[in-house]
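All protein chains of the complex are present and in place, except for one that has been dropped.
We call the chains A, B and C, going by the order they appear; numbering starts again at 1 in every chain.
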Amino acid sequence: MTEDSLRPLVAEALGTLLLVATVVGSGIMAQRLFHGTDSSDGLVLLANTAATAAGLLALILCFAPISGSHFNPAVSLAAFWEGRLSRREASAFGLAQMVGALGGTLFAHLMFSAPLLQISHHARPEWPMLLSEFTATFALVVVIRGTRNQALAPFAVAGIIAAGYWFTPSTSFANPAVTLARAFTDSFTGIRPMDVPGFMAAQFLGALAATVLFRWMQPPEALPAVVSD
Amino acid sequence: MTEDSLRPLVAEALGTLLLVATVVGSGIMAQRLFHGTDSSDGLVLLANTAATAAGLLALILCFAPISGSHFNPAVSLAAFWEGRLSRREASAFGLAQMVGALGGTLFAHLMFSAPLLQISHHARPEWPMLLSEFTATFALVVVIRGTRNQALAPFAVAGIIAAGYWFTPSTSFANPAVTLARAFTDSFTGIRPMDVPGFMAAQFLGALAATVLFRWMQPPEALPAVVSD
Amino acid sequence: MTEDSLRPLVAEALGTLLLVATVVGSGIMAQRLFHGTDSSDGLVLLANTAATAAGLLALILCFAPISGSHFNPAVSLAAFWEGRLSRREASAFGLAQMVGALGGTLFAHLMFSAPLLQISHHARPEWPMLLSEFTATFALVVVIRGTRNQALAPFAVAGIIAAGYWFTPSTSFANPAVTLARAFTDSFTGIRPMDVPGFMAAQFLGALAATVLFRWMQPPEALPAVVSD
Partner (left out) sequence: MTEDSLRPLVAEALGTLLLVATVVGSGIMAQRLFHGTDSSDGLVLLANTAATAAGLLALILCFAPISGSHFNPAVSLAAFWEGRLSRREASAFGLAQMVGALGGTLFAHLMFSAPLLQISHHARPEWPMLLSEFTATFALVVVIRGTRNQALAPFAVAGIIAAGYWFTPSTSFANPAVTLARAFTDSFTGIRPMDVPGFMAAQFLGALAATVLFRWMQPPEALPAVVSD
């Protein structure tokens, strides 16, 4: 592996790490600050939404020139389906994202002096959650694939994730790497390990549906060359 | 109907569906999270505003290259008045938006395990509501028509809707398709069916007033060619 | 007066009207929704800030190609000092803004079924308020004058006003026309008439200080030609 092929992987790992640290860390922070108060549940989600959207915007803008700022195996898989990543690249991206995501959870725990290794007890079981994750990931990939103004795409992605935190009952994980990593935190943003496989399957199906739709909506051959910033 | 003429209609239907799912879904989510708390009414509207603005920004950026991201029969009608859509195109857009909007309400109910078919009991009757909807739609069409920087227009639209949620007593529906769809949810964002016709009439009048004003303010012949992204 | 010279005045009047309706209306709405709750004062200001910033962004983007989107006599006066408006134009702008602002207050009252004519009893007397308004207007004019990227200037202006709502004890009126108009609403955003002249004087002085500073910081002859969108 050359340095040139390593750089995007480091970017994906680091970007996903900082993203998960933001998601998990802001959940812990908000839980502590709003602990025991009347409007706690809603206010924690509001703070979590603001921090996630703001951080996501910054991280996508930052790493887009290096790796395209996927931070998400479902997005990299969709890029593979469309021929924009080779199988080998997509696999390496996915692995880097998983490692980064798990690192992000540990790092958030470390910063907040919480036990490093935790297993979530946050049950997210009902089938509407699966529909919800399918929809959230479908909407995310639709937005990524549809937005042609590359400079403003980071705003579109942050926007659809912020909206998803509220319009889906599962709060829009929409990311298999982030889902896995959130199984290892027993805080606001966690998910019980037994609910993870269903979430992941729903997410990949959502990405597939969006890809199939856009193959028809915007035939790739009609797209302009990719401009990364 | 050719595939090329079908694509914008699918974009309008899907975009409006996701928009209404965001509006209705985030209202349900916020109502559940803030249920019974002291500041409930205001905090639900705050969360609803944030989710709607973020989702609207993403969806407009996404579908603009395909259909222009109207998602709103009043906007399509204004485009017809200005000769930017044919009568036939505007009608098809309006129908696609209606179907998408109704689908969005059903879909939000499905995700949140609520009864699929509901009728709103949320009364919004007083005449100030009509003035309010006239104003909200007038302001929306003014902003769409006035903003020349097409790349930033999605921010302007999301901005005026977010403001309208708070500066109009009706919380700025400003969209006949969305208004109809919101008659079928008995949750925070619903509207009693008997109040729908008045809202719609006020919205179309608002769009008309904005169109007449801008015919004088910015004569169409002086406008640069439309650039969609 | 020709039609061409009337258009910018209508734009200034309408833009200021919608801006003041947003400021005053969102204050009334938030006051009603959060009435009697524990965190009322802060939450009303938070909602007021979000609505104002979102509306201001939309309105500036909308009217910039027609009038430059001043909506503010202090900004128009600064433009006169710099030779970008004639004395006659600046006076007409100021008059249009005053008329629009007063209309905005009346219109907000009309929409919210409140008494049309009100006089504020909201005392904002202490001298720190004057320092606060001097600073808020100084910062506003500095931001307008300093930001060279005209496309993003609306974000900068909305940003400094949103910040000013919180970092100044007067909540950053920063606009003589808006200040006058807010004397005529006895709601959250009002100001007692006897405090208006001091506010206005402080605002004009703040604009003057910013203009003098930037005459040295960025000599006008070094600026590129104005691009309005």
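To be clear about the criterion, a contact is a pair of C-beta atoms (placed from the backbone, for glycine too) under 8 Å apart; a residue touches a chain by one contact, two chains touch by 3 or more.
Computed from a predicted structure; not experimentally measured.
Engineer: I'd like the shown chains that the missing chain touches, ordered by label.
Structural biologist: A, C
Engineer: Which residue from A:S26, A:S76 or A:S170 sits in contact with the chain not drawn here?
Structural biologist: Checking the options A:S26, A:S76 or A:S170, the one contacting the hidden chain is A:S26.
Engineer: Tell me which stretches of chain C touch the chain missing from the display.
Structural biologist: Residue positions of chain C that touch the missing chain: 38-39, 41-43, 45-46, 49-50, 53, 126, 128, 131-132, 135, 139, 142-143, 146-149, 151-153, 155-160, 162-169, 216-218.
Engineer: Could I get the residues of chain A that touch the absent chain, sorted low to high?
Structural biologist: 3, 7, 10-11, 14, 18, 21-22, 25-26, 29-30, 33-34, 37-40, 43-44, 46-48, 50-52, 54-59, 61-66, 107-108, 110-113, 151, 154-155, 229
Here, only the chains that are shown with their structure count from here on.
Engineer: Would you mind reporting the rotation angle for the C-alpha fit of chain A onto chain B, rounded to the nearest 5 degrees?
Structural biologist: In short, 90 degrees.
Engineer: What is the distance in Å between the mean C-alpha positions of chain A and chain C?
Structural biologist: 39
Engineer: Could you say which residues in chain B touch two or more other chains, in rising order?
Structural biologist: 38-39, 43, 46, 50, 151, 155
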